[in-house]
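Here you go, one structure.
On to subunit A.
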Amino acid sequence: MPPILESLLKIAVLIGGLMTAAAYLVLLERWIAAWVQDRLGPNRVGVPLTKIRLFGLGQPVADGGKFLTKGEFTPGHVDKILYFLAPMAIFVAAIAAFAVVPLGSVVLPASWGVGEPVRLAVAPGLDVGMLYIFAVGSVAVYGVVLGGWASNNKYSFFGAIRSSAQLISYELPLGLGILGVVLASGSLRLDNIIIEQARSGTWNALVQPLGFVVFCVAAFAEAGRLPFDLPEAEQELVGGYHTEYLGVKLMMYMVSEFLHMVLAAFLIVILFLGGWHFWGLTGSAEAVSWPVALLRAIVLLAKVMGAIFFFMLARWSWPRFRYDQLMEVAWKVMIPWGLINVVAVAAWMEYGVQLARPWNLSAAQGMAVVGWGVLLLCWLATTIIDPTASGNRPRRDLSANDNCLE
Partner candidate 1 sequence: MATIIIDNREIEIPAGRRLNGIEAARLVGVEIPHYCWHPGLSVAGSCRMCLVEVGTRDPKTGEIAMQPKLVPACNTIVADNMVIVTNSEKVARARAMVEEDLLLRHPIDCPICDKAGECLLQDYHFEYGQPERRADIRPFTSRRRDLGDVTLFVDRCVMCSRCVRFAREISGTCELMITGRGAREEIDVVAGFPLNNKLSGNVVDLCPVGALGDKDFLYRQRVWYLRRHRGVCTGCSTGCSIWIEENQDRVWRIKPRENPFVNKWWICNDGRYDYPHVHDPRRLTQPWGRETGITDTRDWIDLPKELNRSLGEAGRLAAVISPFLTVEEAYLLCKLIRGIDAEAPLVIGPVPEVGEEERFPGGFTIRAEKCPNRRGVEAVIAHFARRVATFDELLTELDQDALQGVWVSGGYKHEWIGQATAARFERLKLLVVQDLFPSPLSERATYLLPGAAYPERDGSYVNHADRLQSVRRAIRPPAGVRTEGSVCWELLGRKGLYNARAALDEIAREILYFSVAADTAPETGIDLKANLLAG
Partner candidate 2 sequence: MKTDDRNINWVREPRLGLAGRSYLLLFVQGLTTTLRHFFSRKKTVQSPEERHEIPDPPIYRGVHRLNRDQRGRVKCVACFLCATACPADCIDIVAAESPWTDREKYPQSFTIDELRCIFCGMCEEACPVDAIELTSLYDLSGKSREEMIFDKEKLLSVYDQTKNTEPMITKRD
């Protein structure tokens, strides 16, 4: 099979799969929302023109049909070019990021008469995989800001402004969270990071819990999910940057949002939760027979589904942050934690072997002890110092003639 055909095939399968997944994740989201609220959720739409309901599995089809057949109305006061460009930008960026994400390990289709193993990613060999994801992911902010600006509506604009500040702020802890993993694995390639975890048998979340926490929080914020969904905040901003959108363009925004969440789930699983690795189930890093490859894909996707489930559950578990709290969490908590994590990992890489020897610990065990210790210390220190409590609102106990109040 020529490489170009192979790539095109993979792209087709990936995009098709992602779009379907996004549609059904909407259904899942609605189900989970309903169940958490003691409701049943959508359970009616099944096969059209029959009484077969299929637990409401036809709902995404109906939703999609409705979106597509909506009147293509463009508000009169918008900036026409940017208004059309914005959802495309965010959509393309969201899809493109999946190019380097491995959906399993490697399959050896020997029976098809092809000698080379097929890697389950569109662009498997990219050495700067993580950097690529970061680069493409940053484009998402343009979609949001342009959409808010082009809408020419103050609520949309508020949403866009909030979003730009939030996305830029949380990119720092996101990067710092990854840095520890990259240091430990010695590679930016996502498949290498998984293989490294599989070889050592310890997932990065176990040895770098601080990095895991920082990365998870930042990933939530980057995906714009509750409790960090201030750009949309329907109670305050009536939908934020996509207030003025409808039909297919709104669908592109919605799908992009879900793809961000899926990507975040993939990254959490790949970077910190061992990717396709599961102890005693998926074999060693090098073994690639047919059933094992399939099992690995299933394990990976199961972990991703678990992460997505947590994303959806989190939405109903905790209230949204206030905007100043959001910013303080980023700059006063997450960034210092991320820096401490990087320093701790780097120090362990340099001096860890010598330090662990007297205690009779393996390198991984030692790293885990240090990692959890650092996490506890950081958390405790933050709790005592409480950097987010200062508050920037005027206070009565300050004297009235204090200039800073005027």
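Details
Heads up, the rule we're going with is that a residue touches a chain if its C-beta (ideal position, glycine included) is under 8 Å from a C-beta of that chain, and two chains touch if they have at least 3 such contacts; residues count from 1.
How were these candidates chosen? In short, all candidates are chains of the complex that A comes from, given by their letters.
A quick note: this is a predicted structure, and the numbers were derived from the prediction, not measured.
For subunit A, the touching candidate in this complex is 2, chosen from 1 or 2.
Within the complex formed with candidate 2, the subunit A residues making contact are 32, 35-40, 313, 316-318, 379-380, 382-384, 386, 389, 394-396, 400, 405.
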